[in-house]
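Here it is, the structure, as C-alpha cells.
Only one protein chain is missing from this complex, and each of the others stays in its spot.
And now, subunit A:
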Amino acid sequence: MTTTLDLTATDLRAVNTTLQAAARAQANEDYEIINPRGAHAMACGLDGPLAVTIKGSTGYYCAGMNKEATVTVEGSAGPGVAENMMSGTVTIEGDASQYAGATGHGGLLNIKGNASSRCGISMKGIDIVVHGNIGHMSAFMAQKGNLVVLGDAGDALGDSLYEARLFVRGSVKSLGADCIEKEMRPEHLKILAKLLDEAGADAKPEEFKRYGSARKLYNFNIDHADEY
C-alpha cells in the first residue's frame, strides 16, 4: 500500500519527519509525495529501507544523506541532489542541477536526463549514472566510486581526480588537471556492464572510454606545478 503525502496540505517538515520515522522503523513502506512545487530538502536524511516517489520537480538538496532508501523524482531536481548519500538508490527522471551526488559515499544516483556542472564533485564511493550530458568541473577531486555518462562531458572533467573511475560514451570537452584517458580492461567492462544494467541504461560497455587519475598530483611536487 502506498501512503500519499500532499505538500499543499502537509508542511514540508512534517513530511520529512514522517518519512524519517518510517525509515528508522525499517518499515520498507511505499510513500508518494504530491505537489512538491520545487521545495527544498525533500526526503532528506532517510536512514532505512523505504520507497519514496516524488511526483514533480524538487529544489535544493533532495534525498541528501540517503541511506538504504529508494527515492524517485518524477521531474527535475535542483542543486545538490543526493549529496553525501551513503547507500540506497536515488533516481531522477528529468535533469539534475549543480553538484549532483557530491561527496556521496555509496549507493546509486541514476539521472535519466542531464546533470549540470560539478556532477559528482568529491565523490567518495557513490556510483552515478547520467543518461544525458554532464556539465563542467564534474568529478572534481573525486576519490572513489564510478561516474558513468552516456552523453557528453563538459570542460575540466575529473580535475585533481583521485581514484574514482569515469566512463564517458560521448565527447569530453576537456580533461581537468591530472585526468587522463585510460585503458578499458575486462574488469572495467564488467563493472560498467553491471552499472548500466542497474541503471536500466541502453548502452554497451564497449562504447565507453575510461578516464582516471594520472596520479601526479597526489603529493606536491614542484616538477608538477604546471599541472595545476
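The definition used in the following text is that contacts are C-beta pairs under 8 Å (C-beta built on N, C-alpha and C of every residue); 3 or more make two chains touch, one makes a residue touch a chain; residues count from 1.
Note that contacts and distances are computed from a predicted model.
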item: Among "MoxR-like ATPase", "Glutamine amidotransferase protein GlxB", "Acyl-CoA dehydrogenase" or "Cytochrome d ubiquinol oxidase subunit I", the UniProt name of the subunit that does not appear here; value: "Glutamine amidotransferase protein GlxB"
item: Options A:Gly48, A:Gly78 or A:Gly145, residue touching the unrepresented chain; value: A:Gly78
item: From A:Gly135, A:Gly158, A:Gly176 or A:Gly212, residue that would touch the chain that is not displayed; value: A:Gly135
item: Contact residue for the chain not shown (choose from A:Gln20, A:Ser116, A:Ser138 or A:Ser160); value: A:Ser116
item: For subunit A, residues in touch with the removed chain; value: 37-40, 56-60, 76, 78-79, 94-95, 97-98, 114, 116-117, 135-136
